[in-house]
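The other protein chains are all here in position, but one chain of the complex has been omitted.
Lettered A, B and C in written order, each chain numbered from 1.
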Amino acid sequence: MARLVAVAAGGPAGLAAYGVIVTEPRYLRSLVSTVVLAAVVTALTLVIATIAGVFLQRNRFPGRSVLVAMLTFPLAFPGVVVGFMVIMLAGRQGLIGDLTRLVTGERLVFAYSMAGLLTGYLYFSIPRVILTVMAAAEKLDPRLEEAARSLGASSWQVVRDVIVPGLRPAFLSAGAICFATAMGAFGTAFTLATEIEVLPMTIYTEFTLRANIVVAAALSIILGGITWLALALARTAAGSSVAASA
Amino acid sequence: MARLVAVAAGGPAGLAAYGVIVTEPRYLRSLVSTVVLAAVVTALTLVIATIAGVFLQRNRFPGRSVLVAMLTFPLAFPGVVVGFMVIMLAGRQGLIGDLTRLVTGERLVFAYSMAGLLTGYLYFSIPRVILTVMAAAEKLDPRLEEAARSLGASSWQVVRDVIVPGLRPAFLSAGAICFATAMGAFGTAFTLATEIEVLPMTIYTEFTLRANIVVAAALSIILGGITWLALALARTAAGSSVAASA
Amino acid sequence: MSVAIKLVSCAKTFADGTRAVGPLDLEIPPGETIVFLGPSGCGKTTTLRLIAGLESPNPGGRVLFDEADVTEISIERRNVGMVFQSYALFPNMTVGGNVEYGLRVRKLPAAARAARVEEMLGMMKIGELRHRRVDQLSGGQKQRVALARALAPQPRVLLLDEPLTALDAKLRDALRVEIDALLRRLRMTAVYVTHDQAEAMALGDRIVVMSQGQVAQVGRPRDIYFAPQSRFVAEFVGTMNRLHGVVRNGHLEVMGGRVPWRGRGGGEVEVLFRPERAAIVEAGAGQVKGRVATSFFLGDRTRLLVEGVSSGTLVVETTDRRDWEPGQDVHLVIDPDALLTLDR
Partner (left out) sequence: MSVAIKLVSCAKTFADGTRAVGPLDLEIPPGETIVFLGPSGCGKTTTLRLIAGLESPNPGGRVLFDEADVTEISIERRNVGMVFQSYALFPNMTVGGNVEYGLRVRKLPAAARAARVEEMLGMMKIGELRHRRVDQLSGGQKQRVALARALAPQPRVLLLDEPLTALDAKLRDALRVEIDALLRRLRMTAVYVTHDQAEAMALGDRIVVMSQGQVAQVGRPRDIYFAPQSRFVAEFVGTMNRLHGVVRNGHLEVMGGRVPWRGRGGGEVEVLFRPERAAIVEAGAGQVKGRVATSFFLGDRTRLLVEGVSSGTLVVETTDRRDWEPGQDVHLVIDPDALLTLDR
């Protein structure tokens, strides 16, 4: 890794390699869109997964255990396959396209846009976070909730004052992992061959196709730095071993 | 996902698509080498990470906390960057090549072979498993070890009868995740552009470059099936929520 | 402020079909401290939760507070104070924040809240802990905070679910004394659940002994102790000795001798008596003779386990300071009025 830093800084332009990234619009756009994408994925995942996770933990209904078992499926598929599935769903010959043509007369195709990428990432991250939230919700002391209710707290106040604070470490940990995964996801983006170039793709292109090792190294350092910072922040805030559950 | 199955089975040759994979040497080779690679990575990782993890958990020495903090670094780098680093270390212009030329007069280049792929995968998986093992070792009741010793057990017997059984759930969980990650890793293999074609790469090639959707679907199903089976087996054996810590 | 509580044919069957509480009727007059006592799984906690509103009784069962039917009213609006074995303090709030919580959700003005928190912390003697995080407290301090929090919104009834079980012996005794003083001073209706008979006897105005979802006996501590209505109650509350023998010629003949018999019936019987109703006497003066199996010096007393009087071991206590050796002979006089014949 030290070598990565050295390569980036030791290139023809020295530390200027880092400057290039900020000045060259293509790199900057890739950086910004990757961070935005990762942040959006993380936020959406946390909201959806928390509601689903707490619901699944609290309610017993027929088919519940099948549903929970199915949540582990997406973990088994690599990014390439996820990208592939998104295309089959929302691509030019995709299922959603077929359906929308039947209904509205126009094919809805979003596999190659931001929406497609988002779908792929969410498909991957939501089940994982649901399982984390469920595990954390199971460990919440039900007496805490009962105590709050006995003191007159409404359901909404119980959620705000007991459940959300109780799930905070799980949120931080799951959120950080989710963000890190989204920052580094390559297979999905590559397969979708989207209009949006995410950072791992840029690095790949610079390194392999253009042999622009200096820029690739600088981009890698920046990508790693941002991700590590997110993990470290979450770890500090949660006070527990976030990385261990990565 | 159901659509994946349908596409695979509904192709020109029907269920025969699965037959092709077994008969066509290229697919079979890719499948076998991926499973072997993933299994080897998992086994090596568990052995190295357990020794390192238990050592780090048990011993306090100067620099220990820095070392533990550094273990979270590799988590921050995506597979593409890891592949990139392997090339910089063991590639044609790599550091190891420079060093070996100085010593033996011949460049050691293994970035593009199985060894390079293994290095990349291990770099990624070992720190992650070390952290899991450390977390599990911390939770082992030290009284168990003391009880075994008071009964006359030697250090080796304590390891065999107390520590290894105590870490078993962590082993199974970390091993399954490690295996699943190795099965699905795309970025590293793609960047290294190795002679060994791993399954996610074969799927990508079939789908994107050759538009051979039926085979790609069948391969995806097989890949997902094997990985999910590994996760499910580990989950059953460990009895705990393996997937939640994925 | 304190209410009467009435349970009318309250039963509770859980979703999995287990009947936790058989239909039971109970009246708790205002200001009384009632203790539900029983082994684990006897339904005492479920009954408490029915009163709290954390469980609903099966159809037909009713819970009344001062003649008002509260069966359909959820716990948030029943105005009850609860104290749990696990303390259940909010870990994300300070001690002061915990005590204030019930006032905050009721939207009391800040000044009124601060005054009441102050009063509660003072009452529980934990004023100096106000700004502490709850994970920095000892078990005893946590339970004081839990009491202050439960009492702050001036509940109509205080419900305590094994509040002292998690504490060690010395602390348990000290806090038991304080809770007793608190309940007497506040004259608040209180329902206290425990599996510890000493705690139940020390705290309860009345005790409800429960077994397998049913009420085994209700009464004042001394009624329960001196006049148990069943073998279960007799053996669960305090220590009981068993004598197995044959009634003949106005005496109960046992292995180690004979005791005057004032009961009815005859033939083979098994009777019960409390350890303090047997006295150790000089050789010759005793009705029965046994052998010391073990002796335990307890400080103010010595407890002897005596073999050879009946088929089992008898427990006898003495305040003399003699040293008792295992195997030594011991002569006993048992008060004939203390022998209880209980069939059930």
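Throughout what follows, a contact is a pair of C-beta atoms (placed from the backbone, for glycine too) under 8 Å apart; a residue touches a chain by one contact, two chains touch by 3 or more.
Small disclaimer: the values here were computed from a predicted structure and weren't measured.
Engineer: Among the chains you can see, which ones touch the chain that has been omitted?
Structural biologist: Hidden chain, whole complex, touched shown chains: B, C.
Engineer: Footprint of the hidden chain on chain B, which residues?
Structural biologist: Residues 141, 143-144, 146-154, 157, 161-162, 165-166, 168 of chain B touch the chain that is not shown.
Engineer: Could I get the residues of chain C that touch the absent chain, sorted low to high?
Structural biologist: Residue positions of chain C that touch the missing chain: 168-169, 177, 180-181, 184, 195-198, 201-202, 221-222, 225-226, 237-238, 274-276, 293-294, 296-301, 303, 305, 317, 319, 321, 323, 326.
Going forward, only the chains that are shown with their structure count from here on.
Engineer: If you average the CA atoms of chain A and of chain B, how far apart do the two points sit, in angstrom?
Structural biologist: 21
Engineer: So the centre of each chain is just the mean of its C-alpha atoms; given that, what is the distance between chain B and chain C in Å?
Structural biologist: 57
Engineer: By residue number and range, which residues of chain B touch two or more other chains?
Structural biologist: There are none in chain B.
Engineer: Residue numbers in chain C touching 2 or more other chains?
Structural biologist: none
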